[in-house]
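For this view, one protein chain was removed and the others were kept in their places.
What follows is chain A.
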């Protein structure tokens, strides 16, 4: 329930988080998302889905959460977006404590969730009908916004498919459209919950490169939940390994592969070393 676990000490905390950068604005790397000892139980009294999670995500950082299934990776997404309030601890986004659903977050899931009665273009335009300031200016500037949507679709290789319905697209194309829908309103935060999980290996690698390019051209903060360690190492700046339920952060690993990363990098020794190391952590978790 909203409000559960919130204490009167909320305000000083929020101030504290915002105040951290004051005094050294030039050198301080702005933190965008911050978890302070966050735990969440979906029902009061039920066991925690995640427990005592603390992490910070810098503005425009690309992080990835990996772990065995059911470790609460998706729970972290629900907390960041404010769809669930934490049972214990505090979640801050952009220096402010999260209370209620965040506006202006982009989300994409394993299922593309495109609306079957809308064309690809109309699907991508959906956030423009909801998010301000686009919403109130949509009537006047529809042509301009549609042009933006077409340009975005073109960038992900969907030029010519704007007026097709979702069922006329392949799985990979649907996923591309879904990611366009998550980005059209230029959110500062993109949440990806196993977005490539249902795709074949080749399509998946194509989409990695698509996300990499979109992110590199116009950076935004990304949280990628995945089972695929190669995907995590290839895309992310930082990989967090989570434990079995109740999910805790076991390992934080910075991926220091140079950018821009080419697919070729996935066949190099340092890349394999990262994947191998993460795989060992996961192996230990599964054995325990």
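The rule we apply is simple: a residue touches a chain if its C-beta (ideal position, glycine included) is under 8 Å from a C-beta of that chain, and two chains touch if they have at least 3 such contacts; residues count from 1.
As a working rule, contacts and distances are computed from a predicted model.
Hidden chain, UniProt protein name from the list "RNA polymerase sigma factor", "ATP synthase epsilon chain", "ABC transporter permease" or "Phosphate-binding protein": "ABC transporter permease". Checked against the full complex, the candidates A:64, A:102 or A:120 give a single residue touching the omitted chain, namely A:102. Touch with the chain that is not drawn comes from one residue among A:34, A:73 or A:185, which is A:185. Of A:131, A:149 or A:199, it is A:131 that touches the chain left out of the display.
Chain A residues in contact with the hidden partner, per the touch definition given at the top, are 78, 81-83, 101-109, 111, 113, 115-117, 126-127, 129-132, 165, 167, 181-182, 185, 191, 193.
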